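Just one protein chain is left out here, and the rest sit where they should.
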Amino acid sequence: MSPTKIEGLPREMIALRVSREIQDGMYVNLGIGIPTLISNWIEGKDVYLQAEIGMLKTGALADGDDVDQDLINASCQAVTALPGSSYFDIAESFGMIRGGHIDIAVMGALQINVRGDYAGWSNPSRGLFVGNVGGSMDLCAGAKKLYIAMEHTTKDGEYKIVNELSYPSTAEGRVSMLFTDLAVIDITPKGMVLKEVMPGLTPEMVQSVTEPKLIIDPNCKEMEL
Amino acid sequence: MSPTKIEGLPREMIALRVSREIQDGMYVNLGIGIPTLISNWIEGKDVYLQAEIGMLKTGALADGDDVDQDLINASCQAVTALPGSSYFDIAESFGMIRGGHIDIAVMGALQINVRGDYAGWSNPSRGLFVGNVGGSMDLCAGAKKLYIAMEHTTKDGEYKIVNELSYPSTAEGRVSMLFTDLAVIDITPKGMVLKEVMPGLTPEMVQSVTEPKLIIDPNCKEMEL
Amino acid sequence: MNKVLPSLEEAIADIKDGAVIAIPGFFACGVPRALLQALIKKGTKNLTLTCGCGPLLGAADELKQLTLNGQLKKVIDSYGLFRSASKGMQDPFEQAIRAGKIEFEVYPMGTMAEKYRAGGAGIPAFYTPTGVGSVMENIVNEITDKRTPKETKVINGNKYILEYALQPDYAFVHAKYADTEGNLRYSKTARNFNHVMATAAKITIAEAENIVEPGKIDGDDVHTPGIYVKRIVKVERPTFAITID
Partner (left out) sequence: MNKVLPSLEEAIADIKDGAVIAIPGFFACGVPRALLQALIKKGTKNLTLTCGCGPLLGAADELKQLTLNGQLKKVIDSYGLFRSASKGMQDPFEQAIRAGKIEFEVYPMGTMAEKYRAGGAGIPAFYTPTGVGSVMENIVNEITDKRTPKETKVINGNKYILEYALQPDYAFVHAKYADTEGNLRYSKTARNFNHVMATAAKITIAEAENIVEPGKIDGDDVHTPGIYVKRIVKVERPTFAITID
């Protein structure tokens, strides 16, 4: 039986909340989906976005005459360059990722569990053993900090924050913070610690749509947006 | 007891003989010593010299105003560039070497045995366990063909072509041809095959300064220089 | 040594049925389309195409033809299927995979990159943290009962997977500039898998938008030294839609 779904923040607001964690001078990789939206909120910050395809310091999306077919981001969108942008080959790009040079990677997810394991690359309902793994597992293995940005439950209101993953995992024990439309959760050796809730929600309401038992931080507060 | 030393060809003539094996279009790495002299004999040929330091298509030695302190070969000599020269980092350079992209590497040696093992990097008389190994072992591991160019005996007339190495080996079983001031020798699974002798010498004379028993090729002839 | 050939046909003339060919490109960007089209025209069969990140999704027309012509035996990639499951069901390539007519094998993208880099650099195998704790601890392909575990090792308290070098028979690469001796230069993010694949393959064939004399690409600006490139063909700059789905 599914829990009762709670209407949460729009995706852009999840992105805004994550953007607060990104400091000047950081090198950041943003995955497909909600993470991509974060780039709208860090304009003006001195932040370097890395694209797996082999680029540092990606600029805004390109349109019209600015579109160059040789200049795309990892989501296959035409982007612009900035002064100081650099390009490199794919082995260098993934050396950079795997080698611990990315400060923060933000990824989407289908499921996450209490130990910081998450599933994001393959939906078994497709009926295939293979899938599109892309660069997600490399980012998990190598980023100094791995954050997940996702909706708290599925469209049908089912748990995405679960005791045990039922989807194939992308990585084990690598996620340190989880940002959803309802909450901000720290993943610690003791368990999931609820740090912030959507304005108007109580911790109990967040717990009702979260399968694992949450530890409520004594300073748990409403998200500032 | 040392064999009686035979006065052989000058070093430049060993280099000339080796240069005959180098065909247009080949990528070649020349070690320190006699191999370096080969570059004088391939001018005009369409041959690409690779320098471990990270350069393809090294040109002639530089002097006077042509000297650029940022442009040296692997022997630490100032060299010139040619149209089509390229530079790359050391991991790429040794990837190129180890990865089987060099057609011929020519190295000097202190000793070589009948199985194509050779010693070139460390002389135990120095009394150290360590030594200057440089890039020699990588070239041995990776070059499509490994040739040795050296004097047939030591200055004192002692064997350098031996049954068993007494010096630390650089590589095992990798040498396919040996060029000395007295002879050209193929190294085959059956043993060392004497292919050419210095003009005026007999195979027996070459055997007298060579410890392992040589197989005399039926077509053994005098070197053409 | 002038490595320029007059036609795509001559550049791929020796490719035989059963060949293993590396295809660079990150979705639509940096894909050697002209060489792929020549391969379709030639009709070579039983091919294994080793990719990195969805170049065949980016060259969807070419993939469709290769599939419908029955030229493909196997594809290796990190991202080779339509993102949308419903679109995938309509795709002849995915249909052929589901029907067991084309073998499809999956590795993480960084592992693919490193497999080519190792193949070119004489490193037979390497350990990687990528994929630990996932099904990528096995060789993953679309054959239900064949999931071979990979070797692992604990180094300094962490677990790593042993992955092996990949050395295709051929690599097709797409460059912005080539000099006649094979020095290549790519444009921006179109570099992606082109360089590592050029190093890894036994025979690398480059299509180039511009062919120049040696010396026109400054030595410090060469992306792929000519030693890795056997043949070069001039092609027109391709035009294509950037987005994939």
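Worth a mention:
Here the chain labels run A, B and C in written order, and each chain numbers its own residues starting at 1.
Here, contacts are C-beta pairs under 8 Å (C-beta built on N, C-alpha and C of every residue); 3 or more make two chains touch, one makes a residue touch a chain.
Predicted, not measured: the structure shown is a model, and the values here were computed from it.
The chain that is not displayed touches the following shown chains in the complete assembly: A, B, C. Per the touch definition above, the residue from A:25, A:124 or A:157 contacting the chain not shown is A:25. Summary of contacts with the chain left out: across B:46, B:172, B:204 or B:222, the touching residue is B:172. From the options B:81, B:104 or B:184, the residue with contact to the chain not on display is B:81.
Where subunit B meets the missing chain, the touching residues are 51-55, 67-74, 76-78, 81, 87-91, 93-94, 97-98, 117, 123, 125-138, 140-142, 168-173.
Interface with the hidden chain, as seen from subunit A, comprises residues 24-25, 27, 46, 48, 50, 55-57, 81-88, 91-92, 94-102, 141-142. Residues of subunit C that touch the chain left out of the display are 114, 118, 121-129, 153, 155-156, 158, 160, 164, 185-188, 191, 219-221, 223.
As a convention for this text, only the chains that are shown with their structure count from here on.
At the far end from subunit C, in terms of centres built from Cα atoms, lies B. For the pair subunit A and subunit C, the distance between C-alpha centroids works out to 28 Å.
With centres defined as mean CA coordinates, subunit B is found 56 Å away from subunit A. Chain contacts: subunit A has no residue touching two or more partner chains. In subunit C, the residues that touch at least two other chains are 117.
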